[in-house]
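Before any comments, here is the structure.
Excluded from the complex is one protein chain; the other protein chains are retained at their positions.
Chain lettering (A and B) follows the sequence in which the chains are written, and residue indices restart at 1 in each chain.
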Amino acid sequence: MLLIACPWCGEREELEFHYGGQAHVAHPAEPEGLSDSQWGEYLFVRDNPKGPFAERWSHSAGCRRWFNVVRHTVTHEILAVYPAGQPKPVILP
Amino acid sequence: MTRREPAVTADTLRRSPLGHLAAVFAEHSTPAEPSPAGEPSRAAEPSRAAEPSIAAERCARLREVPFLAQLDLQLEPGGPAAQRIAAALGTPLPTAPNSVAEAGELRVLWLGPQEWLVIGPDGSAPATAALLSAALRGEPGSVVDVSANRTTLELSGRTAREVLAKGCALDLHPRAFGPGDCAQTLLSTVHVILDQIDRTDAGPTYRLLVRGSFAQYLSDWLLDAMEEYRHPPLTP
Partner (left out) sequence: MHPTVVMSNHVHVYVSQAHKGELVMGAGVDSYNGYGQRGSFHLIERQMAAALELFPVFARAHVLRTWGGIVDVTPDASPIIGPTPVGNLFLNCGWGTGGFKATPASGWVYAHAIATGEPHPLAEAFTLERFTTGALIDEHGAAAVAH
């Protein structure tokens, strides 16, 4: 059970949140110029690191706002919480 | 002679999600009847004559407050529209997360950084919506009547907090949560808006705003969670 600090509501239990997968996946600037495999790559291929991972979460049972979290995928330690749109914080492994 | 049928109006037709449970709520908001004399468990303990008063103090109370007016308000805080709305309501929109502002009969609950829920008495939605829309004056934002989305349960009494603690992960201790605080959270896996409206010597009073289709489930859960407090404690 994760305890996630929503930037607005503070620490809440994991059940109140919805997971949004990897953060910082930018929408292609010119999707019409991409091949099928490049588009498939954008849609489906994600990093799956064993260690710190920047990901999106939404406080779906609370204020319903999206934000970003850096979580260690082995220890589940939450290393950073920051607003969507901000650059990924530098986390040393 | 023709018999006159009562006029059919929106008021006579409308039903709250929990209207059929009013008597059940009332019964479960009072201490359980002592078992009839002769039942072994009670008959063996004649010293428990004072039980009803202990149970009366412990008993939590539940009722539905149906048909409250609820308006969802979305706009950018701090802008001119927010100031006009503050003037129209008579209170600034609360900007501290999960806090409540009161303005006469209205309560304004913070739902998000650009979202509030304005709660008023039954029937007040059209007038309040007109007031807010006029104050918004076409600026980016919205005022939506969501009164039919949720009904309201009111839970009170000295053990009300203990009842909620059985299914809610929030710290509702007075040091962390009191009148003027609200929260959107889960109670027994159901989305609720929790609004503490009062705290007295007789315990806190919470309002739980719950979607109509989840109201029966949540009521059943609450009645079960309240049941133990209708009886004296097992360990004195």
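The rule is simple: a contact is a pair of C-beta atoms (placed from the backbone, for glycine too) under 8 Å apart; a residue touches a chain by one contact, two chains touch by 3 or more.
Source: prediction; values computed, not measured.
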| item | value |
| --- | --- |
| Contact list for the unshown chain, restricted to visible chains | A |
| Missing-partner contacts on subunit A, residue numbers | 1, 14-15, 18-19, 36-37, 40, 43-45, 48, 50, 53, 55, 71, 73-76 |
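Please note the rule applied: only the chains that are shown with their structure count from here on.
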| item | value |
| --- | --- |
| Intercentroid distance (Cα basis), subunit B paired with subunit A, Å | 34 |
| Footprint of subunit B on subunit A - complex, ascending | 8-10, 12-13, 15-16, 61-65 |
| Touching residues on subunit B, where the partner in the complex is subunit A | 97-98, 111-113, 115, 169-170, 183-186, 189, 191 |
